[in-house]
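One chain of protein is taken out of this complex; the other chains stay put.
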Amino acid sequence: MQLIIEAIGFGIATGAVIALGAVGFSVQFGISNILNITYGALMTLSAYIGLILINRGVNAWAALALSAVAVGVVSVIYHRILLAPLVRRGTRAIAMIIVTVSAGTILQYVIVAIAGPSSQSYGEQSGQTFHFADLTLSFGQVAIIVLTAVLMFALHLLLTRTTLGKAMRATSSNRTLARSCGIATSRISDIAWFISGCLCGAAGVALAITTVSFDFSLGALFLIPMIAAAVLGGIGQPYGAMLGGLIIGVSSEVAAAVSNPNYKDVVAFVILIIVLLVRPRGLFGAAWSSRRLMEG
Amino acid sequence: MAWEYYLVVMLVYLGTDLLAVWGLNLEFGVAGIANLAYIVVVAAGAYAYAVVTLGPSSNLGGFQTYIGGFTLPFPLPLLVGAAAGAVVGTLIGLTGLKRLRQDYQGVAMLVVSLTVVTIVSADTGLFNGTAGLALIPNPFANLDPETARWTYVALVAVCCLIGFVVLRRFTTGPMGRTLRAMRDDDVAASASGKDIVRLRLVVQAVGGAFGGLSGALLAGFIGGWSPSAWAYIETLAFLSCIIVGGRGSDRGVSLGTLIIAVLLLQGVQFLPQIASVPGLSEDFGWIILGTATIAFIWFRPQGVLKERRPRYHAESSSKLPG
Partner (left out) sequence: MALAATAPILEVDRLEKHYGGVRAVDGISFTVTRGAITGLIGPNGAGKSTALAMIGGFVQPSGGRVRFDGVDITGMPMHSRARLGLVRTFQMARVFASLTTLENLLVAAPHQRGERASGVLGGRRLWRGQETELIDQAQAMLQTFSMGPKANDLAGTLSGGQKRAIEIMRALMMQPKLLLLDEPMAGLSPSLSRHLEDVLLDLAEGGLSLLLVEHELETVDKLCGNVVVMAQGKVLSEGRMSELRLSREVQDAYVIG
């Protein structure tokens, strides 16, 4: 039982990071109808930028913020100069996947070429630990949970209380209709990619903080659980992605605790495959949204 | 004579790459099936070849554990490899039957690929886990090394020849036409009386057989096979050849394979050495591959040699073009 409680606690911590990444991924899909597989490598980029900053003495949280913004900027540019033009030209969905996978591969190996293949670490942030009943979480883990909660709440406020947020939701839901209502969908897309890019960057640094050490495969390793969370929750639905992240995080850790820990990642993979094959719209995707997922 | 050995390696790799690319082109280029898990059928062929040639584990000191453990005579293990590829290809095909949007299909296939390699790496009883299998016997071990090497090249060449003949049966004529129709619009193809499900499974079995044979030939040549050889990203290398060369065209993708092979091998040699990072050429290889793929999708999505359709002329309708 002790093991399960610990697993749940760890699961919440992992789940928080997965949720953070999943929400960004989901927003990008919602706005542009693109499954951006480059997202993984962008998280890795963020982790390494954070590493450089921390090694120069920058405070960890400032480093996170700066890396997040850097990746946000890279994401907007990436969408603007490569992805959006390809979509405009009628590039088919499978070709877009190949493009984003290729771009991710290029970015990942550029990072290797520059930073080398060996493991890196942010080092101990603080020796402080937190105790909840039988559960012990490190400072980093708790901090990330808090950070995720704050960012999710901020996103919620943005989406529901601001004009920008409403414009984003409208563009996500029906781009043509949004445009005919006078919304500058192109600019809204840029802003959405910047925000989701920042979430991607934040997730990358968060991953680096919560793992003991990491290397160039960091983003690639965690991308699939994030996609699983996003799809489970209903792709394009940020709130679904948050819940999905928690579910994936907790179930992975509990499964690893009760059976073979080598199969921890497989839980997320299998959930993703099953959701896609059985109920592609996920838990909270509206029935109409499945038209985005089905052919013809 | 290092260059001679180098040439042998190049030729064997080129031949096995061609087989795999032909198989994936049949599935993706011609039939429109987004099988981004293709590398799994190559691995299936390699592992199958290994476990039917290694013999029982105890014979080799018992340091690796695996299923199977037979010793079939040449050339049966190659056929077993192709068959394993066909079976695994069909199984993968079954997961793709639900009509998902192509990019979702692609992601699902990447995840299938990743799941399989994770499970095989973790379960040491299957194929010896992360360490993989070693000491796979070479069928020409009884010959002197240089003859053995070149005999292997001849073997690969023969397999390619036979493979190409079989390939053309599927990519040309009425079958080739029907598969491309399915690729262009599977609903309309269905409405035209085509059994899409059956066609897809057949294509994935045949494509899988090509991949399995490719893997089997590699395993026999290298003498080993491990999860590092079939990370889920490896399918991207084959896709590169297809996209660069000309999707849907057998000549095109063959040329694409040659181009990518030359580009990778020559390109990395001319790049400056950065620090002394080991494995750098492999990393640059992926950078080159990724860039070439995106460049072609951007500038020339039909590839270098685009797919050509037969032209018919009223006067000579009795003469069918090639």
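The first chain written gets the first letter, and so on, giving A and B; residue counts start at 1 in each chain.
Note that in this section contacts are C-beta pairs under 8 Å (C-beta built on N, C-alpha and C of every residue); 3 or more make two chains touch, one makes a residue touch a chain.
Since this is a predicted model, take the numbers as computed values, not measurements.
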item: Among the chains presented, those that the missing one touches; value: B
item: Per the touch definition above, residue among B:24, B:181, B:241 or B:289 touching the missing chain; value: B:181
item: Touching the absent chain when the full complex is considered, from B:4, B:146 or B:195; value: B:195
item: Where the unshown chain meets chain B, residue by residue; value: 166, 169-170, 173-175, 177-178, 180-181, 183-185, 187-196, 248, 307, 309-312, 314, 317-318, 320
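Here is the rule we go by: only the chains that are shown with their structure count from here on.
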item: Between chain A and chain B, centroid-to-centroid distance (C-alpha), Å; value: 32
item: Chain B to chain A touching residues, read off their complex; value: 34, 36, 95, 98-108, 110-112, 114-115, 118-119, 121-122, 186-187, 233, 236, 239-240, 243, 274-275, 277, 279-280, 283-284, 286-287, 289-291, 293-294, 297-298, 301
item: Chain A to chain B touching residues, read off their complex; value: 34-35, 37, 82, 86, 91-99, 101-103, 105-106, 108-110, 112-114, 116-117, 224, 227, 260, 262-263, 265-266, 269-270, 272-273, 276-277, 280, 292-296
